[in-house]
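For this depiction, one protein chain was excluded, whereas all remaining protein chains were kept in their positions.
Naming follows writing order (A, B and C), and every chain is counted from residue 1.
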């Protein structure tokens, strides 16, 4: 059931201790800062958070981690130049980390939304990230069995929603939004603009409203440019 | 490598005997009639054809089957009120049929394009279409192992292409086009219109040009409304 | 069985349109629904604007409108039965894998399908007679049966030969196992599941008369 709410506080009010929460965004692009701030305020704890990163600077997901609300991170790239809150918690043994290659992360989230029970992929075969996992050789290539990642709630950011909850995104801020919307039991979206039903071209809808449960308008203006990842080699 | 050619004959000229050919379309919507006619003219035989149906009436895929060019059909719904050419060949034992539930067909094509080695799905579990296939119980549900369907060539129809081969489609004629374009080694597209690079909004591109190899313009005008499927029960 | 007569809601068996009207009325407001080819398509005629139902068609659309007529007919806009349809405001188009992900991922609230047989535990047979020489064709039936949260079946209770289509165990090839939750027939509405078959209402007969037609133990459903 789709509802439009007036505040981010109301939007996240159903999130309970122990939930698995997917949070959209890659770096700051597409990160739903205001929803995360509301999640921080609502006090839910023992969360498992699924995001590409593990927070940056002193905002958003980084603050959730700082405040000890996150028991486990499922992500591909926790180590950044400004991921000090995660670093501290991790080194203190206060947060669990499931490190997932980014493509497996995306495909596992997609699998959850699409009803796939599991799949074989060459990514990670022969590496320590495949240790303990089922493998098989398919068409001559070593492959690893990966399972879907489901969530209780997804917090995502889109550009516009219409009255049916259909969404469009903006540039590379699209990233994990569409697949997380499909993978979560309940999807909460912050949008810059709500347009009347019929205001989005049906050819260009990226996330159909069937995947959206709660919409809240947060005027654009927040969001700055993210820090850069550490260089390799 | 992307090329723009002047005729459907030139577009299909590389198709060889024994190829697996995906053909887009659901019923007549999105079916690339002119490319199929050219394939008929070029004489390639012993083809394995992947399509949702097995031809209708006296046009397109139905004629390929009538002329004995198709050794095997991989499809979900070969039996239609006007699928007489398939019916005749099938009953004569002259064409092999791999019957695949439509969602498995779509997901297996998608898996090929996405580099997935195989996946488990509940669809078909416990039915005769899962006979002989690996199964396992995942989270309490019986699931069947399904493998990707790759192709040598895809023939699809889109609305517009730009100079980079980016594609947009029209309404339900989109159907199998995007996933077939990704699953085939070589994708041939007929479009109603070619626009300059920059003429498609990057937010609205459905098939990125990386999946497209050959583009030919075929002015709209062909294509009529399809016959209806037989009713169930 | 003392409640048997109280669940009779119609003095005569229901025709196809009355049955479609009943199914439509039972669909919760705001639901996302897929209507199978054939008889289930009739349900769309009785959905009201107030219900705010969104129809899915597996060939790549949410927000499907009524059948197209006259100038509305567009070869690029058809439903899963390949009938020209229309587009409602708020519609969206997507490719086949995304469309089936909607069904297979459990996002549809209800799908309504025809059937040859339904078993006491909700097994469905609706795609293949299994007759020698019959050309098998499955389409999206298995995905719909397996993926939707609720699977409603619409059918006549009896075959032309008078045999019950509700059976202890399907003799036709299966479409899905334990997937059907309700069966709407001309003679009554049946709730199926792991606990067996309960009758919600009967049309033109009593529960006892219905039990004589159906080779499966029936019970009256608790009042809703």
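The definition used in the following text is that a residue touches a chain if its C-beta (ideal position, glycine included) is under 8 Å from a C-beta of that chain, and two chains touch if they have at least 3 such contacts.
Note that the structure is predicted; figures quoted are calculated from it, not measured.
Every shown chain that the unseen chain touches in the whole complex is listed here: A, B. Although one chain is not drawn, the whole complex shows that of A:68, A:126, A:196 or A:219 it is A:126 that touches it. The omitted chain makes contact with subunit B at the following residues, 1-2, 112-116, 162-164, 166, 182, 197-198, 200, 202-203, 205, 208-211.
For subunit A, the residues touching the absent chain in the complete assembly are 26-30, 52, 76-80, 86-87, 90-91, 97, 99-107, 109-110, 121-129, 142, 169-179, 206, 223-233.
Keep in mind that, in the parts below, only the chains that are shown with their structure count from here on.
Graph distance from subunit B to subunit C, where chains that touch are one step apart, equals 1. Per-chain Cα centroids separate subunit B from subunit C by 29 Å.
Averaging C-alpha coordinates per chain places the centre of subunit A 33 Å away from that of subunit B.
Averaged Cα coordinates give subunit A a centre that lies 36 Å from the centre of subunit C. Multi-chain contact residues of subunit B, defined as those touching 2 or more other chains: 107, 121-122, 169-171. The multi-chain contact residues of subunit C, meaning those touching 2 or more other chains, are 61, 87, 93-94, 97, 100-101, 103-104, 147.
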